[in-house]
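Before any comments, here is the structure.
The block that comes next holds subunit A.
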Amino acid sequence: MEKIIEINNLYKRFKDIMAVDDLNVNVYRGDVFGFLGPNGAGKSTTIRMLMTLIFPAKGSIKIFDKPLHENRNYILSRIGAIVEKPDLYNYMSAYKNLEMLGRLSGRPIGKKRIEEVLELVGLKERAKSKVKTYSFGMKQRLGIAQALIHDPELIILDEPTTGLDPQGMKEIRELILYLSHTEKKTIFLSSHILSEVELVANRMIIIDKGKTVVEGEVSELLKTPWIKVEIETDEPVRCAGLIKNSGWGTGFESVKDNIVTLNMEKELIPEINKFLIENSIKVYGLTPKRSLEEYFLNITEKGH
Partner candidate 1 sequence: MKNLIGFELYKIFRKWRSYIGFIAITLLVLVVETAMYFEGDKYLHFLTRSLQDTFFFTGNLLNGYLIAYYVLGALVIHIPFLITLVNGDLLAGEATMGTYRMLLSRPVSRFQIITSKFLAGQIYSFLLIIWLGVLSIGLGTLLFGSGELIVVQDVITVFSKDDVLWRFVSAYLLASLSMGVVAGLAFLFSSLVENAIGPIISTMTIIIVFLILSAINIDFFRALKPYLFTSYSMDWRLFFGSEIDAGEIWKSIGVLSLHIAVFYSVTLFIFKRKDILS
Partner candidate 2 sequence: MKKKPVIKSFFVLIFVLVTLLGSLLNAQINPENLLSDVRKNFARVKDYSADMLIKVDINIIKVPETKVKILYKAPDKIRVKSESFAMLPKEGMNFSPNALLKGDNSIIFEKEEDWNGSRIAVIKLIPLGSASEIVLSTIWVDVNQLVVRKVESTTKTRGTFVIDLQYEKTVTEFPLPSMMTFKFDMSRQNFNSHGFEEDEKPKEEKKDKSKNTEGTVKIVYSGYAVNKGIPDSEFTEQEKKK
């Protein structure tokens, strides 16, 4: 399979801090690659190095099988990226931003393409409004639009759902899946929210303090059957009592407000739903949660 991104022995130091410490990453064509790590792990630093915004202290980066710095313009013409929050020219409209940035992307961008992209990210109606009038979510979508304007093969998204509400997050997820499955793009997705990545990525790497913790297929890495589940109900105390006295009792964790939290096997979620309903507990929500920190602890304890 064709390697799109190949990072070998990458280092970057800022004064006393080793931000990236001997990082190795391989991304293949067609991947939705999850690049995960807690805050300060070195994700944004790595992405900035991919985009030539900062210079590595040591190591090599190849993209499309070409060394990055020697083929910068060629490579960047085939990449679209959001690096951290998307800051655009506030005094220009979305349309103008895309028109101007499109012209710098190495290929001619016509009016039709701009309108296509705006429609794709759901901003067609507000195309002529100045960016300073946009909400955070709209700016995020416009950021994605500027990454897509020149139809790149590789899309790098640095925490694209940060600050978005659940609906916004869902829209971004659906867009990523569309770009991957329909447009056949390779996507490099950075995040500190495992559950978000889990829903879209096929491969992932987790880094911490600049180093690789684990890398591989998502399905393999997240095979652990146990998962944290949050149950939303208007009778949290009675619900908690039922769970404690049932076969799921060993996984019970806490009750807070209207939420009962327990750890259980993912496949048994429909069972517990049925159990609670049979016991006249009104279940308003049943949400599986997997935090990165928990996963870390999990893989560390289980020796991954």
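Just so it is clear, a contact is a pair of C-beta atoms (placed from the backbone, for glycine too) under 8 Å apart; a residue touches a chain by one contact, two chains touch by 3 or more; residues count from 1.
Here is how the candidates were picked: all candidates are chains of the complex that A comes from, given by their letters.
What you see is a predicted model, and the numbers here were worked out from it, not measured in a lab.
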| item | value |
| --- | --- |
| Selected partner (touches subunit A in the complex), from 1 or 2 | 1 |
| Touch list for subunit A against partner candidate 1, complex | 48, 51-55, 72-77, 79, 81, 83-92, 100-101, 103-106, 146 |
